[in-house]
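This report concerns only the one structure given below.
Omission of a single protein chain aside, the complex is shown with its protein chains in their original locations.
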(Lines give C-alpha, C1' and ligand atoms only; values in the text may rest on other atoms or scores of the structure.)
Protein backbone atom coordinates (compact mmCIF):
# COMPACT_ATOMS: atom_id res chain seq x y z
CA UNK A 1 0.00 0.00 0.00
CA UNK A 2 1.24 3.51 -0.81
CA UNK A 3 0.03 6.30 1.44
CA UNK A 4 0.16 9.96 0.38
CA UNK A 5 0.98 12.51 3.07
CA UNK A 6 1.38 15.95 1.48
CA UNK A 7 0.52 19.63 1.49
CA UNK A 8 -0.31 19.56 -2.25
CA UNK A 9 -4.00 20.20 -1.77
CA UNK A 10 -6.80 18.20 -3.26
CA UNK A 11 -7.23 21.12 -5.61
CA UNK A 12 -5.33 21.21 -8.85
CA UNK A 13 -3.44 18.50 -10.67
CA UNK A 14 -0.73 17.52 -8.20
CA UNK A 15 -2.29 14.55 -6.40
CA UNK A 16 -3.57 13.23 -9.73
CA UNK A 17 -0.12 13.53 -11.23
CA UNK A 18 1.40 11.59 -8.32
CA UNK A 19 -1.25 8.92 -8.72
CA UNK A 20 -0.60 8.67 -12.45
CA UNK A 21 3.09 7.97 -11.83
CA UNK A 22 2.27 5.39 -9.15
CA UNK A 23 -0.34 3.74 -11.34
CA UNK A 24 2.16 3.35 -14.17
CA UNK A 25 5.17 2.35 -12.08
CA UNK A 26 3.42 0.26 -9.43
CA UNK A 27 0.26 -0.97 -11.19
CA UNK A 28 -2.30 -2.65 -8.99
CA UNK A 29 -0.88 -1.36 -5.73
CA UNK A 30 -3.51 0.56 -3.76
CA UNK A 31 -2.89 4.24 -3.11
CA UNK A 32 -4.47 5.88 -0.06
CA UNK A 33 -4.65 9.65 0.13
CA UNK A 34 -4.19 10.11 3.89
CA UNK A 35 -3.44 13.84 4.15
CA UNK A 36 -3.28 16.13 1.15
CA UNK A 37 -4.00 19.39 2.94
CA UNK A 38 -1.26 19.59 5.53
CA UNK A 39 -0.64 23.25 6.32
CA UNK A 40 1.52 24.51 3.41
CA UNK A 41 5.27 24.52 4.13
CA UNK A 42 4.83 23.53 7.81
CA UNK A 43 7.47 20.80 7.99
CA UNK A 44 7.53 20.77 11.76
CA UNK A 45 3.78 20.26 12.16
CA UNK A 46 3.82 17.48 9.58
CA UNK A 47 6.73 15.80 11.38
CA UNK A 48 4.61 15.39 14.53
CA UNK A 49 1.49 14.24 12.66
CA UNK A 50 3.35 11.60 10.67
CA UNK A 51 4.18 9.01 13.41
CA UNK A 52 0.69 9.39 14.92
CA UNK A 53 -1.12 8.79 11.63
CA UNK A 54 1.33 6.19 10.26
CA UNK A 55 0.72 3.93 13.28
CA UNK A 56 -1.54 1.03 12.49
CA UNK A 57 -0.73 0.73 8.79
CA UNK A 58 0.43 -2.75 7.82
CA UNK A 59 4.12 -3.68 7.51
CA UNK A 60 5.56 -2.72 4.15
CA UNK A 61 3.37 0.35 3.74
CA UNK A 62 5.18 3.08 1.80
CA UNK A 63 4.53 6.62 2.97
CA UNK A 64 5.12 9.18 0.24
CA UNK A 65 5.59 12.37 2.26
CA UNK A 66 5.99 15.78 0.69
CA UNK A 67 6.04 19.08 2.53
CA UNK A 68 8.80 20.71 0.64
CA UNK A 69 9.26 24.48 0.61
CA UNK A 70 12.90 23.87 -0.32
CA UNK A 71 12.16 21.90 -3.51
CA UNK A 72 14.88 22.54 -6.08
CA UNK A 73 17.39 23.69 -3.46
CA UNK A 74 20.21 21.47 -2.20
CA UNK A 75 18.09 19.80 0.48
CA UNK A 76 18.37 16.03 0.06
CA UNK A 77 15.72 13.42 -0.68
CA UNK A 78 15.60 10.48 1.70
CA UNK A 79 14.26 6.96 2.09
CA UNK A 80 13.77 5.50 5.56
CA UNK A 81 12.81 2.12 6.83
CA UNK A 82 11.41 2.48 10.33
CA UNK A 83 9.66 -0.28 12.27
CA UNK A 84 8.63 -2.03 9.08
CA UNK A 85 7.30 1.04 7.25
CA UNK A 86 8.97 2.82 4.36
CA UNK A 87 9.09 6.62 4.15
CA UNK A 88 10.11 8.63 1.08
CA UNK A 89 10.40 12.39 0.77
CA UNK A 90 12.51 15.50 1.24
CA UNK A 91 14.76 15.48 4.28
CA UNK A 92 14.42 18.69 6.20
CA UNK A 93 13.09 17.49 9.50
CA UNK A 94 9.96 15.80 8.16
CA UNK A 95 11.13 12.39 9.34
CA UNK A 96 12.75 13.48 12.58
CA UNK A 97 9.98 12.36 14.92
CA UNK A 98 9.38 9.08 13.12
CA UNK A 99 13.10 8.42 13.52
CA UNK A 100 13.23 9.43 17.16
CA UNK A 101 10.32 7.21 18.14
CA UNK A 102 11.17 4.14 16.08
CA UNK A 103 12.74 1.06 17.59
CA UNK A 104 14.84 0.55 14.46
CA UNK A 105 15.65 2.86 11.55
CA UNK A 106 17.75 2.69 8.43
CA UNK A 107 18.04 5.62 6.06
CA UNK A 108 19.47 6.52 2.66
CA UNK A 109 19.87 9.63 0.55
CA UNK A 110 18.14 9.41 -2.80
CA UNK A 111 20.33 10.16 -5.80
CA UNK A 112 19.41 13.10 -8.00
CA UNK A 113 17.16 12.30 -10.94
CA UNK A 114 18.25 13.68 -14.29
CA UNK A 115 15.52 15.77 -15.88
CA UNK A 116 13.39 16.07 -12.75
CA UNK A 117 11.32 19.27 -12.73
CA UNK A 118 12.97 21.58 -10.16
CA UNK A 119 9.56 22.44 -8.72
CA UNK A 120 7.99 18.98 -8.56
CA UNK A 121 10.25 16.35 -7.01
CA UNK A 122 7.12 14.72 -5.61
CA UNK A 123 6.21 13.54 -9.10
CA UNK A 124 9.65 13.07 -10.61
CA UNK A 125 11.81 11.84 -7.71
CA UNK A 126 9.76 10.67 -4.75
CA UNK A 127 6.83 8.95 -6.51
CA UNK A 128 9.11 6.75 -8.67
CA UNK A 129 11.09 5.78 -5.57
CA UNK A 130 7.87 4.98 -3.68
CA UNK A 131 6.63 2.87 -6.60
CA UNK A 132 9.84 0.83 -6.61
CA UNK A 133 9.67 0.26 -2.85
CA UNK A 134 6.01 -0.70 -2.96
CA UNK A 135 6.53 -3.11 -5.85
CA UNK A 136 9.41 -5.11 -4.49
CA UNK A 137 10.93 -3.36 -1.47
CA UNK A 138 13.86 -2.31 -3.62
CA UNK A 139 15.78 0.92 -3.10
CA UNK A 140 16.44 3.04 -6.19
CA UNK A 141 19.97 2.53 -7.56
CA UNK A 142 22.56 4.92 -6.15
CA UNK A 143 21.09 5.33 -2.67
CA UNK A 144 23.70 6.06 -0.03
CA UNK A 145 23.32 5.27 3.66
CA UNK A 146 22.64 8.45 5.67
CA UNK A 147 21.41 10.01 8.89
CA UNK A 148 18.44 12.32 8.22
CA UNK A 149 18.30 15.65 9.97
CA UNK A 150 17.40 14.68 13.59
CA UNK A 151 16.22 18.18 14.56
CA UNK A 152 17.51 17.70 18.08
CA UNK A 153 16.21 21.19 18.83
CA UNK A 154 12.61 19.98 18.44
CA UNK A 155 10.88 18.69 21.61
CA UNK A 156 9.46 15.17 22.01
CA UNK A 157 5.95 16.60 22.05
CA UNK A 158 4.92 19.84 20.38
CA UNK A 159 2.67 22.11 22.42
CA UNK A 160 0.81 23.77 19.57
CA UNK A 161 -2.01 23.18 17.14
CA UNK A 162 -0.86 21.22 14.07
CA UNK A 163 -4.08 21.00 12.09
CA UNK A 164 -7.70 22.18 12.12
CA UNK A 165 -10.07 19.60 10.69
CA UNK A 166 -13.33 20.06 8.81
CA UNK A 167 -15.33 20.27 12.03
CA UNK A 168 -13.08 22.92 13.55
CA UNK A 169 -11.36 20.44 15.88
CA UNK A 170 -7.71 21.27 16.62
CA UNK A 171 -5.16 18.45 16.57
CA UNK A 172 -2.08 19.20 18.70
CA UNK A 173 1.42 17.73 18.78
CA UNK A 174 0.97 16.33 22.31
CA UNK A 175 0.67 12.58 22.70
CA UNK A 176 -2.08 11.62 25.12
CA UNK A 177 0.20 8.90 26.47
CA UNK A 178 2.35 11.58 28.12
CA UNK A 179 -0.49 13.83 29.35
CA UNK A 180 -2.27 12.96 32.63
CA UNK A 181 -6.02 12.50 32.24
CA UNK A 182 -6.59 15.18 34.86
CA UNK A 183 -4.41 17.77 33.12
CA UNK A 184 -5.84 21.16 32.29
CA UNK A 185 -5.00 22.35 28.79
CA UNK A 186 -4.85 26.09 28.30
CA UNK A 187 -5.37 27.56 24.85
CA UNK A 188 -5.95 31.23 24.08
CA UNK A 189 -6.68 31.82 27.76
CA UNK A 190 -9.30 29.07 27.99
CA UNK A 191 -8.68 26.31 30.56
CA UNK A 192 -9.96 23.01 29.19
CA UNK A 193 -10.62 19.70 30.93
CA UNK A 194 -10.48 16.27 29.40
CA UNK A 195 -13.60 14.43 28.26
CA UNK A 196 -13.97 10.97 26.78
CA UNK A 197 -15.77 12.23 23.68
CA UNK A 198 -18.14 14.87 22.32
CA UNK A 199 -21.37 13.60 23.79
CA UNK A 200 -19.87 13.66 27.30
CA UNK A 201 -20.03 17.46 27.49
CA UNK A 202 -22.95 19.80 26.96
CA UNK A 203 -23.62 21.36 23.58
CA UNK A 204 -21.28 24.24 22.90
CA UNK A 205 -18.79 23.24 25.63
CA UNK A 206 -15.06 23.13 24.85
CA UNK A 207 -12.84 20.28 26.06
CA UNK A 208 -9.78 18.25 25.15
CA UNK A 209 -9.76 14.56 24.45
CA UNK A 210 -7.56 11.71 23.26
CA UNK A 211 -8.22 11.60 19.56
CA UNK A 212 -8.44 8.38 17.59
CA UNK A 213 -4.71 8.55 16.73
CA UNK A 214 -3.37 9.21 20.21
CA UNK A 215 -2.99 12.98 20.02
CA UNK A 216 -4.50 15.61 22.28
CA UNK A 217 -7.29 17.32 20.37
CA UNK A 218 -9.31 20.38 21.29
CA UNK A 219 -13.00 20.35 20.39
CA UNK A 220 -16.43 21.81 21.05
CA UNK A 221 -19.49 19.57 21.15
CA UNK A 222 -21.60 20.38 18.06
CA UNK A 223 -19.57 23.51 17.47
CA UNK A 224 -16.29 24.67 15.97
CA UNK A 225 -13.39 24.86 18.42
CA UNK A 226 -11.38 26.98 15.97
CA UNK A 227 -14.09 29.66 15.95
CA UNK A 228 -15.19 29.43 19.59
CA UNK A 229 -11.62 29.51 20.96
CA UNK A 230 -10.04 31.55 18.17
CA UNK A 231 -7.38 29.02 17.27
CA UNK A 232 -5.65 27.98 14.07
CA UNK A 233 -2.72 25.84 12.96
CA UNK A 234 0.22 27.22 14.94
CA UNK A 235 -1.67 28.40 18.03
CA UNK A 236 0.30 27.39 21.17
CA UNK A 237 -1.27 25.27 23.89
CA UNK A 238 -0.09 24.85 27.47
CA UNK A 239 -0.41 22.07 30.02
CA UNK B 1 -18.76 -1.80 -4.49
CA UNK B 2 -18.51 0.26 -1.30
CA UNK B 3 -19.88 3.81 -1.44
CA UNK B 4 -18.87 6.45 1.11
CA UNK B 5 -21.56 8.92 2.17
CA UNK B 6 -20.22 11.11 4.98
CA UNK B 7 -19.72 14.58 6.41
CA UNK B 8 -16.02 13.86 7.11
CA UNK B 9 -14.71 16.35 4.57
CA UNK B 10 -12.16 15.62 1.91
CA UNK B 11 -9.81 17.57 4.09
CA UNK B 12 -7.80 15.80 6.73
CA UNK B 13 -7.15 12.12 7.28
CA UNK B 14 -10.63 10.70 7.82
CA UNK B 15 -11.58 9.51 4.34
CA UNK B 16 -8.08 8.11 3.87
CA UNK B 17 -8.33 6.25 7.15
CA UNK B 18 -11.67 4.73 6.12
CA UNK B 19 -10.19 3.71 2.78
CA UNK B 20 -7.17 2.13 4.49
CA UNK B 21 -9.45 -0.08 6.60
CA UNK B 22 -11.53 -1.05 3.57
CA UNK B 23 -8.44 -1.76 1.50
CA UNK B 24 -7.10 -4.11 4.17
CA UNK B 25 -10.36 -5.81 5.07
CA UNK B 26 -11.96 -5.92 1.63
CA UNK B 27 -8.99 -5.89 -0.76
CA UNK B 28 -9.82 -5.42 -4.41
CA UNK B 29 -13.33 -4.12 -3.81
CA UNK B 30 -13.80 -0.69 -5.40
CA UNK B 31 -14.55 2.22 -3.11
CA UNK B 32 -16.48 5.22 -4.46
CA UNK B 33 -16.44 8.45 -2.53
CA UNK B 34 -19.96 9.69 -3.31
CA UNK B 35 -20.44 12.47 -0.76
CA UNK B 36 -17.78 13.44 1.75
CA UNK B 37 -18.92 16.98 2.39
CA UNK B 38 -22.47 16.54 3.58
CA UNK B 39 -23.34 19.50 5.82
CA UNK B 40 -21.73 18.65 9.19
CA UNK B 41 -24.08 17.03 11.72
CA UNK B 42 -27.18 17.47 9.49
CA UNK B 43 -28.62 13.97 9.84
CA UNK B 44 -32.00 15.00 8.49
CA UNK B 45 -30.64 16.52 5.29
CA UNK B 46 -28.47 13.48 4.67
CA UNK B 47 -31.46 11.18 5.24
CA UNK B 48 -33.28 12.78 2.29
CA UNK B 49 -30.23 12.82 0.00
CA UNK B 50 -29.42 9.17 0.62
CA UNK B 51 -32.29 7.41 -1.21
CA UNK B 52 -32.02 9.84 -4.14
CA UNK B 53 -28.28 9.30 -4.62
CA UNK B 54 -28.28 5.57 -3.76
CA UNK B 55 -30.75 4.85 -6.58
CA UNK B 56 -29.09 3.34 -9.61
CA UNK B 57 -26.22 1.66 -7.82
CA UNK B 58 -26.00 -2.07 -8.56
CA UNK B 59 -27.45 -4.72 -6.25
CA UNK B 60 -25.10 -5.59 -3.42
CA UNK B 61 -23.63 -2.09 -3.16
CA UNK B 62 -22.68 -1.28 0.43
CA UNK B 63 -23.29 2.30 1.52
CA UNK B 64 -21.05 3.34 4.39
CA UNK B 65 -22.96 6.32 5.79
CA UNK B 66 -21.64 8.48 8.60
CA UNK B 67 -23.20 11.72 9.81
CA UNK B 68 -22.74 11.17 13.46
CA UNK B 69 -22.80 14.05 15.94
CA UNK B 70 -23.66 11.50 18.63
CA UNK B 71 -20.57 9.34 18.14
CA UNK B 72 -19.52 7.80 21.44
CA UNK B 73 -22.97 8.26 22.99
CA UNK B 74 -25.46 5.43 23.37
CA UNK B 75 -26.90 5.84 19.87
CA UNK B 76 -26.79 2.48 18.11
CA UNK B 77 -24.99 1.42 14.96
CA UNK B 78 -27.13 -0.28 12.34
CA UNK B 79 -26.98 -2.43 9.22
CA UNK B 80 -29.88 -2.40 6.78
CA UNK B 81 -30.67 -4.37 3.69
CA UNK B 82 -33.11 -2.39 1.59
CA UNK B 83 -34.12 -3.27 -1.97
CA UNK B 84 -30.86 -5.12 -2.56
CA UNK B 85 -28.54 -2.45 -1.13
CA UNK B 86 -26.69 -2.62 2.17
CA UNK B 87 -26.44 0.39 4.46
CA UNK B 88 -24.12 0.68 7.46
CA UNK B 89 -23.86 3.56 9.91
CA UNK B 90 -25.15 5.23 13.05
CA UNK B 91 -28.88 4.98 13.59
CA UNK B 92 -30.33 8.34 14.47
CA UNK B 93 -32.67 8.93 11.58
CA UNK B 94 -30.09 8.69 8.79
CA UNK B 95 -31.79 5.63 7.31
CA UNK B 96 -35.37 6.66 7.96
CA UNK B 97 -36.21 7.77 4.42
CA UNK B 98 -34.44 4.83 2.78
CA UNK B 99 -36.53 2.59 5.02
CA UNK B 100 -39.78 4.40 4.38
CA UNK B 101 -39.40 4.27 0.60
CA UNK B 102 -38.05 0.72 0.25
CA UNK B 103 -40.23 -2.14 -0.87
CA UNK B 104 -38.44 -4.49 1.54
CA UNK B 105 -36.15 -3.80 4.49
CA UNK B 106 -34.34 -5.86 7.08
CA UNK B 107 -32.28 -4.24 9.81
CA UNK B 108 -29.91 -5.18 12.62
CA UNK B 109 -28.12 -3.41 15.46
CA UNK B 110 -24.36 -3.70 15.27
CA UNK B 111 -22.68 -5.01 18.42
CA UNK B 112 -20.22 -2.75 20.20
CA UNK B 113 -16.60 -3.13 19.14
CA UNK B 114 -14.07 -3.48 21.94
CA UNK B 115 -11.36 -0.87 21.68
CA UNK B 116 -13.15 1.32 19.13
CA UNK B 117 -12.10 4.96 19.39
CA UNK B 118 -15.05 6.79 20.99
CA UNK B 119 -14.74 9.58 18.41
CA UNK B 120 -14.26 7.53 15.24
CA UNK B 121 -16.77 4.70 14.87
CA UNK B 122 -16.60 5.28 11.12
CA UNK B 123 -13.14 3.76 11.06
CA UNK B 124 -13.40 1.26 13.89
CA UNK B 125 -17.00 0.02 13.74
CA UNK B 126 -18.72 0.88 10.48
CA UNK B 127 -15.87 0.39 7.98
CA UNK B 128 -15.06 -3.13 9.22
CA UNK B 129 -18.76 -4.02 9.01
CA UNK B 130 -18.97 -2.58 5.49
CA UNK B 131 -15.89 -4.54 4.43
CA UNK B 132 -17.41 -7.79 5.66
CA UNK B 133 -20.69 -7.13 3.86
CA UNK B 134 -18.93 -6.17 0.64
CA UNK B 135 -16.69 -9.20 0.73
CA UNK B 136 -19.28 -11.89 1.22
CA UNK B 137 -22.60 -10.35 2.24
CA UNK B 138 -22.01 -11.51 5.78
CA UNK B 139 -23.27 -9.63 8.84
CA UNK B 140 -20.77 -9.08 11.65
CA UNK B 141 -21.20 -11.60 14.46
CA UNK B 142 -23.56 -10.53 17.22
CA UNK B 143 -25.97 -8.48 15.10
CA UNK B 144 -29.50 -8.37 16.49
CA UNK B 145 -32.61 -7.80 14.41
CA UNK B 146 -33.98 -4.29 14.96
CA UNK B 147 -36.19 -1.47 13.76
CA UNK B 148 -34.16 1.67 13.10
CA UNK B 149 -35.53 5.00 14.23
CA UNK B 150 -38.36 5.67 11.71
CA UNK B 151 -38.57 9.41 12.43
CA UNK B 152 -42.30 9.38 11.83
CA UNK B 153 -42.26 13.13 12.56
CA UNK B 154 -40.29 13.77 9.37
CA UNK B 155 -42.34 14.45 6.21
CA UNK B 156 -42.17 12.36 3.03
CA UNK B 157 -40.54 15.28 1.22
CA UNK B 158 -38.48 17.96 2.89
CA UNK B 159 -39.16 21.52 1.76
CA UNK B 160 -35.73 22.98 2.36
CA UNK B 161 -32.29 23.19 0.82
CA UNK B 162 -30.16 20.14 1.69
CA UNK B 163 -26.94 20.95 -0.10
CA UNK B 164 -25.27 23.71 -2.14
CA UNK B 165 -22.99 22.31 -4.83
CA UNK B 166 -19.80 23.75 -6.30
CA UNK B 167 -21.72 25.80 -8.84
CA UNK B 168 -24.01 27.34 -6.22
CA UNK B 169 -26.97 25.13 -7.19
CA UNK B 170 -29.26 24.24 -4.30
CA UNK B 171 -30.49 20.65 -3.97
CA UNK B 172 -33.77 20.37 -2.04
CA UNK B 173 -35.50 17.49 -0.31
CA UNK B 174 -38.47 17.55 -2.71
CA UNK B 175 -38.80 14.71 -5.19
CA UNK B 176 -39.72 15.94 -8.64
CA UNK B 177 -42.06 12.98 -8.99
CA UNK B 178 -44.44 14.61 -6.49
CA UNK B 179 -44.13 18.19 -7.77
CA UNK B 180 -46.25 19.28 -10.77
CA UNK B 181 -44.18 20.63 -13.67
CA UNK B 182 -46.16 23.84 -13.52
CA UNK B 183 -45.54 24.43 -9.82
CA UNK B 184 -44.03 27.71 -8.67
CA UNK B 185 -41.27 27.27 -6.11
CA UNK B 186 -40.78 30.16 -3.70
CA UNK B 187 -37.44 30.64 -2.01
CA UNK B 188 -36.35 33.73 -0.09
CA UNK B 189 -39.26 35.62 -1.66
CA UNK B 190 -38.35 34.70 -5.24
CA UNK B 191 -41.01 32.84 -7.26
CA UNK B 192 -39.30 30.35 -9.56
CA UNK B 193 -40.66 28.42 -12.54
CA UNK B 194 -39.47 25.08 -13.80
CA UNK B 195 -37.12 24.77 -16.76
CA UNK B 196 -35.74 21.66 -18.44
CA UNK B 197 -32.13 22.71 -17.94
CA UNK B 198 -29.75 25.65 -17.71
CA UNK B 199 -29.60 26.60 -21.35
CA UNK B 200 -33.39 26.92 -21.49
CA UNK B 201 -33.36 30.19 -19.55
CA UNK B 202 -31.46 33.39 -20.20
CA UNK B 203 -28.11 34.04 -18.58
CA UNK B 204 -28.48 35.10 -14.97
CA UNK B 205 -32.07 33.83 -14.68
CA UNK B 206 -33.10 31.69 -11.69
CA UNK B 207 -35.30 28.62 -12.08
CA UNK B 208 -35.99 25.18 -10.63
CA UNK B 209 -35.50 21.92 -12.43
CA UNK B 210 -35.55 18.16 -11.97
CA UNK B 211 -31.96 17.31 -11.18
CA UNK B 212 -30.23 14.21 -12.44
CA UNK B 213 -31.17 12.30 -9.28
CA UNK B 214 -34.85 13.18 -9.18
CA UNK B 215 -34.74 16.05 -6.70
CA UNK B 216 -35.96 19.61 -7.16
CA UNK B 217 -32.91 21.84 -7.58
CA UNK B 218 -32.70 25.62 -7.69
CA UNK B 219 -30.20 27.13 -10.12
CA UNK B 220 -29.17 30.20 -12.08
CA UNK B 221 -27.93 29.86 -15.66
CA UNK B 222 -24.19 30.66 -15.63
CA UNK B 223 -24.50 32.10 -12.15
CA UNK B 224 -24.64 31.05 -8.51
CA UNK B 225 -28.12 30.48 -7.13
CA UNK B 226 -26.80 30.56 -3.56
CA UNK B 227 -25.45 34.10 -4.06
CA UNK B 228 -28.19 35.47 -6.32
CA UNK B 229 -31.03 34.18 -4.13
CA UNK B 230 -29.22 34.31 -0.78
CA UNK B 231 -29.72 30.66 0.08
CA UNK B 232 -27.72 28.05 1.94
CA UNK B 233 -28.17 24.53 3.33
CA UNK B 234 -31.22 24.80 5.56
CA UNK B 235 -33.05 27.58 3.71
CA UNK B 236 -36.77 26.68 3.46
CA UNK B 237 -38.55 26.48 0.09
CA UNK B 238 -42.28 26.57 -0.58
CA UNK B 239 -44.48 25.16 -3.31
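Some notes on this structure:
As written, the chains take the letters A and B, and residue 1 is the first residue of each chain.
Definition applied: a residue touches a chain if its C-beta (ideal position, glycine included) is under 8 Å from a C-beta of that chain, and two chains touch if they have at least 3 such contacts.
In this text, all values refer to a predicted model and were calculated from it rather than measured experimentally.
When the whole complex is considered, the residue among B:96, B:172 or B:211 that touches the unshown chain is B:211.
For chain B, the list of residues touching the undisplayed chain reads 1, 3-4, 10, 30, 32-35, 37, 53, 57-58, 163, 165-167, 196-200, 209, 211-213, 222. Where chain A meets the chain that is not shown, the touching residues are 7-17, 19-20, 23-24, 27, 37, 40-41, 69-73, 117-120, 123-124.
Throughout what follows, only the chains that are shown with their structure count from here on.
Relative orientation of chain A and chain B, expressed as the C-alpha superposition rotation angle, is 120° to the nearest 5. If each chain is reduced to the centroid of its CA atoms, chain A and chain B end up 30 Å from each other.
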